[in-house]
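Only one protein chain is missing from this complex, and each of the others stays in its spot.
Our next item is chain A:
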Amino acid sequence: MTALTAKPWVWSFAAAILVWVITVLFTGGSSSVGLSQATLTFAAFSVIVGIGQMFVITLGPGNIDLSVPATMTLSGTLALKVMDVQDSMIALGLLIAILVGVAIGIGNYALIKLLRIPPIIATLSMSFIVQSCAIWTNRGLRIKPPETLSDFTTSYSFGVPNVALVALVLSLAAWFLLEKTTYGRWISAIGQSSFAARMAGIPVDGTRFITYVLCAVLAAVAGYLLASFSGGAALNMGAEYLLMSIAVVVIGGTAVAGGNSNVPGIWGASLFMFLVVSMLNTYGFGAGVRLILTGLIIIAVILAAGGRRVAR
């Protein structure tokens, strides 16, 4: 039990389960299946962008990717435009989305490394360029996703939403990368002390470069899925996911100062973030109260998780 409460991610799951129970109580239990499915569906998108952001934040103080929303918008817009409602183009669309992610990731790191711009500024300026490209590509017109792809993203396998299964596969890969590979050790080492990491012979620049590309690619994939799920790309479709991607990382128990991260927490936090809004909507709170309560609840969860770590 102590071993379990010592894990920083336990708190986000505990909070998610608590909020789920309170929400379901409103209807006496009849909403449990519907709410669970909706939660898994929408948490999936936050999980995918959250994992990318988590890798970047793990790199240590100052590392953050603010180009996530613009990347989602551009990859969704471009992929749907290229696919143009044809089922045969689905794979090509995914490839385009991934390439968009790779290009933006390279661009981000080029600004950070070559021009020595701090990541927060570099990725923000990159996001303006990317967002303008998205506007220029299609001027905000919505193109429908191919039928098969849209069916896939909106349906269920064994009662579990397909997008949640995709997020699960990506999470397992991320967990493996973080815990079982040299690369995972390297980013943790860089996050704890980039100077020590460099002295130990770790290729710091190469590792950071790969991490920024990885984050952009995950955001691009999330954009591709979200655009297919919601029936077309919109210019503001990524806006929700900037703060979301950072919030799920922090609530999930990843150290904001870097060097220590975990994948399960991203899931707990993503489920929690969707459920909190649903709970407050269900109980009929107005927008003002809802935002205040959301803030307070998030602070409470972070304090609970952080407090344990101090006590340990």
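Quick note on the criterion: a contact is a pair of C-beta atoms (placed from the backbone, for glycine too) under 8 Å apart; a residue touches a chain by one contact, two chains touch by 3 or more; residues count from 1.
Please note the rule applied: contacts and distances are computed from a predicted model.
Entry comment: the absent subunit's protein name, as recorded by UniProt, is "ABC transporter substrate-binding protein", drawn from "Putative DNA modification/repair radical SAM protein", "ABC transporter substrate-binding protein", "Na(+)/H(+) antiporter subunit C" or "Gluconate 2-dehydrogenase".
Across A:F55, A:Y224 or A:F274, the residue that sits in touch with the chain not pictured is A:F274.
Of A:I96, A:L235, A:V248 or A:I266, it is A:L235 that touches the chain left out of the display. Within the set A:A91, A:V169, A:M199 or A:A287, the residue that contacts the chain not displayed is A:A287. Touch with the hidden chain on the side of chain A covers residues 23, 26-27, 31-35, 38-39, 41-42, 128, 131, 135, 138-144, 154, 226, 229-232, 234-237, 239-240, 274-275, 277-278, 281-282, 284, 286-288, 291.
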